[in-house]
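What you see is the complex with one protein chain gone and the rest in place.
On to chain A.
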Amino acid sequence: MSLAIHIVLLIALPLLLSCVIRKTKALMQGRPGPPLFQPIFDLVKRFRKGETVSSTASWIFRANPLVGLSIALVVAMVVPWTGAEPLARGSGTADLILIVYLLAMARFFSLLAALDTGSAFGGLGASREAALAVLIEPSILVSLSAVALASGTMDLSVALQSPVRGTVALLSGSAFLLAALAELSRMPVDDPTTHLELTMIHEATILENSGRNLALIETTVALRTAVFFGVGVQILLGKALRSPDNAIVSAASSAAAILMLGCLLGVLEGIAVKLNWRRVPSFVAFSTALAVMSAFVAAVGA
């Protein structure tokens, strides 16, 4: 039952979340914006379009969207980001280190694919994204480790659903969400709508993709956004959102919290200015510092 809820949310929530973010952002900018479900229409349209592939591209370029989507699906299946019970709960499949390195593998493939096209933008975007990844990874790893320390297990499917002290939850949850903003290339670090060569990071790596490839990549991005937000919500508010005897209630409140976070992100993207590329390290340093704090608070436990 609980697993069915997890799968339903896994299919529905990512697309809904990207719709909500886009609509809020449009409203914040003072324009009515496209219809609420426009991102879904776009996706359907892209699946039906033809595509152009660079003549230097090899099989890596074609494999990248599939690798990315399948890794994101595996992570989304085993991590309890919806508040419902995930697949294979408590079997150690959702090991913290494994999840972090699965995500790193997906990034490795997307960087290779960006270089594979032979376009100058691909290389530029890949080098920027690699630099950013080096900065973000410690923060994500340490903030998740704080939760693991506090709950006494490395298995995220158990750790995210066990009660954690408020201070640890606050510090590691905020650290994780700030790092997630950078990891998902959202606003203060990267503007997902820009296509200006000086500023784009993630967009530069997917510039050569079109048609079905692009649709797959956008699905992956939506899924990853939902998973990262969901994990952040579970760390930050998990204690309040969970009701032990009713899976539907806890899943629904988690989904509502994730959508609220999406609205918040839309507001943030409406008012914030993209950081200067040289200032990004200090943004990430704040997240890392919070993560280190939370890990020690979890370890000392006073």
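Keep this in mind: a residue touches a chain if its C-beta (ideal position, glycine included) is under 8 Å from a C-beta of that chain, and two chains touch if they have at least 3 such contacts; residues count from 1.
One rule holds in what follows: contacts and distances are computed from a predicted model.
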*Among "Iron(III) transport system permease protein", "Allophanate hydrolase subunit 1", "Hydrogenase" or "ABC transporter ATP-binding protein", go ahead and choose the protein name stored in UniProt for the chain not displayed.*
"Hydrogenase"
_Hidden-chain contact residue, picked from the options A:73, A:170 or A:263_ = A:170
*Contacts of chain A with the absent chain, listed as residue ranges*: 165-167, 170-171, 174, 279, 281-282, 285-286, 288-290, 292-293, 296-297, 300, 302
